[in-house]
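Shown below is the structure under consideration.
Here the complex is missing a single protein chain, while all its other protein chains stay put.
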Amino acid sequence: MKTQEMLINVGPQHPSTHGVFRVVLTLDGETVVKANSVPGYLHRGIEKILESRTYPQVLPYTDRLDYLAGLLMNWGYVNAMEELMDTEVPERAEHIRVIMGELQRIASHLVATAAYSGDVGGLTGFIYCFRDREDIMDMIEMVSGARLTPSYMRIGGVAADLPDGFLEKCQKFIDYLPTAIEEYNGLITGNEIFQHRTKKVAPITAERAINMSLSGPILRASGVNYDLRKARPYSIYDRFEFDVPLGSNGDCFDRFYLRVLEMTESARIIRQALDKLPDGPINAKVPKIIKPAVGEAYAEIESSKGIMGVYVVSDGSTKPYRIHFRRPSFINLGHFDELIQGWKIADVIAILGSFDIVLGEVDC
Amino acid sequence: MENIFVNAAGGIRNLLESAGLPSLVVDISIMTTIFVAILVFVLLNVLWLVYMERKVSAYIQCRIGPNRVGPMGIFQTIADTVKLISKEIIIPKNTNKKLFLLAPVMIFMPPMAVFAVTPFGKGMVALDLNIGVYYFVALASLSTVVIWMAGWTSNNKYSLLGSMRVVAQMVSYEVPLLLSIVGVVLLTGTMNLTGIITAQQSVWMIFLQPVAFLIYLIAAVAETNRTPFDLVEGESEIITGPFTEYSGMGFAFFFLAEYANVLLVSMLASILFLGGWLAPFGLTFIPSWIWLLLKVYLVIFLLMWFRWTYPRTRIDQMMAFCWKVLVPLAIVNIFVTGIGKYLYESVRW
Amino acid sequence: MFGKGLLKGLKITIGRFFGKKSTVQYPEERLPLPDRFYGKPDFHYDKCIACNLCVNACPNKVIKLGTETVEKKKVVTGYHFDQQYCLFCGLCEEACPTDAIKFTKDFELTTYDRDTIGIEFVKQGQIDKKIKEVKQAAAEKAAAAEKAAAEKAAAETKSQTEEADKAETTNKEGGA
Partner (left out) sequence: MTVQTISEVKSEIIAKYPQIELSEAGHFFVPVNQLADIMLDLKVSFGFDFLTNVTAVDYLEHFNVVYNLSKTTAPDMLHIITKVDRKEPQVPSMVSIWGGAIWQEREAYDLLGIIFTGHPNLKRILLDDSWEEHPLRRDFQWEGGRD
């Protein structure tokens, strides 16, 4: 008898490649022998477009990188610009940024949880997570006027102050979140079928994770304590008390469950920020026409997917000479081809889901 | 109420006989009427089940579900069917056209054939076969061949993967399904479905054979390709498996056949374990066929509830579960049942 | 124990089955939109001062502002908003010094074809009226200026004569 390897093309139109990601698998039965990822189906050339935009005009484009965490993408950019221009951000603005950023992080992790539940076949968990994410979306809409593409942060501050009723709504959501998380744990995490599907699947060792420049929950699931909010605190994260949840095995289950744990920690940060929220201006004194001096800056923040870095080069004009985004999903995916070898086709979907990629960010 | 269908059949027979037709013609026309009645019953139930599944999933997921077509959206399935009928049937290149088109037609045959021997109520059975259980097990597994046919002729790798899974899954789960029924047959001493029901007059089989019921339920979920064992379709991995290339009515047939299968396994579960059309607590003023329907829908709700709670297993885990857990458990169950029966009978005499 | 998690999941879903539903039946019921919502843009012709700030602020070159200089005054003759390219970022609204461009809460922006998606806010009637107003104002201003000039001239001649008189007197005084 002779067996033959089969070449199967997963994506760009496939229900669970989280967008238009494509991976060409060589299968032996149902086992992956070789994989070849082909990203780029959502490449819009944002870095090229930005060469012809002024500095404030860059902002709406950053929303479209990781469209599930638009505020964090905004933050990454303004953070780099503030480093380039040496701007001091007012206290209130920093607190608002932390509150909104952490809300966005919870929203992004909710989508990751939801999508992962859907990837392993439990559609009810998917709907439950989206139901609760809706509250955050409402809050972001309330503050910024848009749900997915907020364009809320500005160089040196934020676009507008928090509206009336926001604080109560936020407080209410934070109080509600633990019950919701308990529900997810009961329905998804605690389910034995789910655990069998995810535990011991595609473990990544800590050394390999660091070597492959993985970041975010994927890196921490392998037990590496590297969260920029603690390791190199930006903004005012050094003033909050929170823990960095760590995994031990680095398998799919750890990567999934870490996000659920991080939601609780984010809620803790929001609670402290709401208590401490000072009065004052929300914008630093920034010239109307932004013209940074010749130079370059690279700054990183901890986005929900990992380390979001922005590299800005200024030639002294009103337009950036070059902007480069270090997109966490893109770099994390670099390890994907190697990781899925030897696993079943159903595991490929589970592993991809545990990476929590957003194609807007991967393809830029 | 109780004998409304039996009386109707008798009435037709009397009418035809009084018209002076030969008895063969009368028999044939009575049989035809009964089969048409079963067909209508199954189709109506299947349409209702599609609607019910959508409603149940919606309610579990904090939604309302279909609510636009008709009161509470009750005509949604009919609207969907009309839409699917009006759609073009796309036949992929390089396929065996005849087999490709034959598969959706054939898929209804196994469940329909089995319905011929199932009792729908007291005295309401089209064909009271004395080896009904055997007949059910033999025919129900035929749908494997049809789904394999659909997957193979689609000329699509996802379909191929799906149909491979079908064969592996159906053939494996056939074994525990069969073994779980053996316990019931041992106790009742008959393979006739009506006989099994009447044997449960004093106590339902679910109380004597709880393990067998559990095994039957799990195997039935696998046999009907529903979550957590819906690897055949596994929409997040292999799109819709063997049905990926089907469109329009071809797809609708597969879709509806799944519900016909659900109806069938639920009906058998109620017949084998829940006392069929027997009324519990002496509530005999409710007709027997309503009792059967109530039990069937209870089992169906259970299946839907599973589907919208659990994630999907992986192929190797599913096979391991079948051969390492279910089959040994079923065999042990048969042994225990046999010994129990022997002891019980030796004590009695 | 194996199966505990499975049962817990069943308990959660059956609870939700009988629980409150959280969806909204969209066309009939609508969720309230916040005041800051960026929906369909709205333009106030009278407030616009044709400063071009919104055009320069837009990241995607959506806005085309047409102006005409009537009697040394800029009059807006066109404000084309190419909505299909709009990012709804609100930078134009932020740049506008007079709140002439605003976003409404209307989010149902679909149209049947591409031609109708761009919005031309300025109507010919508005332009005519404005030009007329500007001209009238200019004419009034001119008339007023003329009048003022005439008055001034008169006053000047008067003052000149007065000054001359004064000068004369001083001269006389000086001379004296």
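For the reader, a short list of remarks on this structure follows.
In order of appearance the chains are A, B and C, and numbering begins at 1 in each one.
In this section, contacts are C-beta pairs under 8 Å (C-beta built on N, C-alpha and C of every residue); 3 or more make two chains touch, one makes a residue touch a chain.
Remember, it's a predicted structure, so these values are computed and weren't measured experimentally.
When the full complex is examined, the chain removed from view is found to touch A, C.
Of the candidate positions A:21, A:226 or A:256, contact with the hidden chain is made by A:226.
If you put the hidden chain back, the residue from A:13, A:211 or A:248 that touches it is A:211. Mapped onto chain C, the footprint of the missing chain covers residues 60-61, 85. Touch with the hidden chain on the side of chain A covers residues 39-40, 43, 45, 47-48, 51-52, 208, 210-215, 224-226, 231-232, 295-296, 298, 300, 307, 309, 311, 313, 321-322, 324, 326, 330-331, 333-335, 363-364.
Basically, only the chains that are shown with their structure count from here on.
Ranking B-C and A-C by contacting C-beta pairs places A-C first. Distance between chain A and chain B, defined via averaged C-alpha coordinates, is recorded as 45 Å. One inter-chain figure worth recording: chain B and chain C are separated by 67 Å, centre to centre, where each centre is the mean of the chain's CA atoms. Averaging C-alpha coordinates per chain places the centre of chain A 37 Å away from that of chain C. Across the assembly, chain C contributes 6, 9, 12-13, 16, 22 as residues in contact with two or more other chains.
Residue positions of chain B touching 2 or more other chains, listed in rising order: 60-63, 308-310. Taken in their complex, chain A has these residues touching chain B: 6, 8, 14-16, 30, 117-125, 127-128, 131, 187-188, 191, 193-194, 196-197, 344-349. Against chain B, the residues of chain C that register as touching in their complex are 6, 9-10, 12-14, 16-23, 25. Interface of chain C with chain A (complex): residues 2-6, 8-9, 11-13, 16, 22, 31, 33-38, 57-60, 87-91, 94, 103.
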